[in-house]
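What you see is the complex with one protein chain gone and the rest in place.
Labels A, B and C are assigned to the chains in the order they are written; within every chain, residues are numbered from 1.
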Amino acid sequence: MRAFNAVFTRDLRVAFRRWSELAHPLVFFIIVVTLFPLALSPTSAQLRELGSGVLWVAMLLSSLLALDGLFRSDADDGTLEQLLLSPAAITVTVLAKVAAHAVVTLVPLVCLVPLAALSFNIPLVALPTLVLALVLATPTLSVLIALGAALTVSLRRGGSIVGLLVLPLTSPLLIFGARATDLGINGEPTAAPLFLLAALAALALALGPIAIAAAVRVGLE
Amino acid sequence: MLRAQDLAVWRAERCLFEALHFELHAGQLALLVGPNGSGKTTLLRILAGLGEPTTGVATWNGATIGQLEADERGALAYRGHLEALKRDLTVAENLEFHAALWGGQADCREVLADLKLSDAADTRVRYLSAGQRRRASLATLRVSGAKLWLLDEPTTNLDGEGRAVLRDWTSRHLATGGLAVIATHQPDEFTRSGVLLIEL
Amino acid sequence: MRLPRWFHQLGSPPHVYRLADRLAPWLGTLGCALLAIGAVWGLAIAPPDYQQDEVYRIIYIHPQTAYVAMMAYVVMAIASGVGYIWRLKVAHAAAVSAAPLGAWFTFCALCTGAIWGRPTWGTYWQWGDPRIMFETLLLFQFLGYMALRSAFDDRDKADKVTAILAVVGVVNVPIIHYSVEWWNSLHQGPTIMRFGSPAMTADMLWPFLTMVLAFTLTFYWLLLRRLQAEIVEREGDARWLRELAPEGAQ
Partner (left out) sequence: MSEFLSMGGDGAYVWSAYGITLATLIINAWLVRVKRGHALRRARELATQTEAPRKQPKVHRVQ
């Protein structure tokens, strides 16, 4: 547990030392969200109907941006090797890194999405469901992104194919998340998709770190 | 006790080395010498558990190095060409992180004083010179309290004074029952009686 | 450069190569023969569907290609899993051979699915149909696997990294399948005819099953041939390669 805290706090400190880079995914998200009304008609009825889908897709795409900070920067300065060799269990240290990445990039996104939802005049009543769905989706999303980063850690220009590797795997997230938001908007019961999101999160947290640790170990060989 | 049993490594249809067999007991030093590209780094990484030999096995106290339990891994420390320091953190923060992760007892301040890095303790590693960064990397080695040191050309970027500190630390480490495998291009710096010389 | 003979406990490349050499011709001829018989049977002899009339005859190829694509992914995942755990080069070779085949069959399944969708629903790309969506995602997973593999130049590392991706992918396949099915049941509702599995009369079923067997045999024939090529490539110039017939028998 000590190792988890050590890695978690170190990663947060390193991330906040270069806080300007943290803004990149957020700005990207805002740009993508503002582009859609330009492309579609700004009539509020249609925007509301498309709103949840647009928000979720924009969130998925912008979460892919802050990828290199996860493993590549550590691999370049040799600290990732030390994590592998450290007496702490690899899955724990990897989970700590994924958690730090989630806090640094996904949490601000999760806070930003409701604001964007308002601009899509999604009714206030739907916001709690939207936030809950986002929170439940964050673990799965950060694990999948971390896996994509780990698989391409030893590639110089690996970033470009992470999207191709990760996005098909995020399709269930997208389906359940957008669905939960739609139900929230129409005021219908949203239990089913939220439970499914929670189940995905549990599965990702259980199996994810093992796959990520294996990918990092192979990547650094 | 470190033991290598007929280790062989092939890289893309090319044989780096084969049938390598040696044993290293407490208090002993092994020197790895050989031209560039002769597999010194590959061998060190295999001994650290970062890579796998094509055939043969390397063991630490009888246990295969690739599959060591988490707590046994603390006994091995590997320092390659990369300094393993986060550039955005200060030297002290890096040392504390290593101490927290490895649980070594050595006190950070005293180690820094040894290396004459105390005044640089609170500057970010990014602003240090290459030599200072190499010293900081060696400082994390002492802090980790590992029994087996695996060092890949530790003297790069070090000035005379730094090398003297390294030699002094190495001999003290060996005196207290530690082991070390050092890949170097100047073997005579570390040679003394009882050293195992491995020429790749 | 001559390599000494390497002994893996299981799946020694020469053994697998010779086994494939014996099996492949049988699979090939039987598969192609069944394909021909099944096609003629499905196109000419079997009765048209009461609802979809003649276009229904695509049912003798579309579900089969989709099933083979799915099987290819599972074979790829299992082979790379075995290869990763027990470090068997032959298993990795099998995974590498299955991937392009799987991608081709998925692409073919998508095309035939789209063509079938045109007369029945009026659009080539029926977003609503879960099968089409699932096959598209499967195709992306195949392309991702092959893109990741081609990104590495060291073959051993490529094997292990793509093995992890394949295993993670195969865990996700059922998840994606059911979430797409769940998603479809929301938007579609029961009005659209259940595509592809209405009750089949006996004389439709037999050509259908013949084609399933035909596609399976053909897939394994292609897989074994590709596996042989992959083994030869990986073995470089091991001594056992020299005993092969000089002109490299087909």
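To be clear about the criterion, a residue touches a chain if its C-beta (ideal position, glycine included) is under 8 Å from a C-beta of that chain, and two chains touch if they have at least 3 such contacts.
Values in this document were obtained by computation on a predicted structure and should not be read as measured data.
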Chains on display which the left-out chain touches in the complete complex: B, C
Options B:Ala26, B:Ala63 or B:Leu197, residue touching the unrepresented chain: B:Leu197
Option from C:Val16, C:Leu34 or C:Ile61 whose C-beta touches the chain left out: C:Ile61
Residues from chain B at the interface with the omitted partner, ascending: 14-22, 34, 191-200
Interface with the unshown chain - residue positions in chain C: 1-2, 35, 39, 43-44, 48, 53-55, 57-58, 61-62, 65, 100-101, 104-105, 107-108, 111-112, 115-116, 118-119, 218, 222, 225-226, 228-230, 232-233, 235-237, 241-242, 244, 246, 248, 250
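Convention: only the chains that are shown with their structure count from here on.
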Contact-richer chain pair [A-C vs B-C]: A-C
CA centroid of chain A to CA centroid of chain B, Å: 37
Centroid spacing, where centroids are CA-atom means, of chain A and chain C in whole angstrom: 32
Distance from the mean Cα position of chain C to that of chain B, given in whole angstrom: 48
Where chain A touches two or more other chains at once, by residue number: 221
Chain C: positions in contact with at least two other chains: none
Residues on chain C engaged by chain A in the complex (per definition of touch): 137, 140-141, 143-144, 147-148, 151-152, 157, 160-161, 164-165, 167-169, 171-172, 175-176, 179-180, 182-183, 186
Of chain A, residues touching chain C in the complex: 147, 151-152, 154-155, 158, 161, 164-165, 167-169, 171-172, 175-176, 179, 196, 200, 203, 207, 211, 214-215, 218-219, 221
Chain B-touching residues of chain A, taken from the complex the two chains share: 2-3, 5-7, 10, 13-14, 17-18, 74, 76-79, 81-90, 220-221
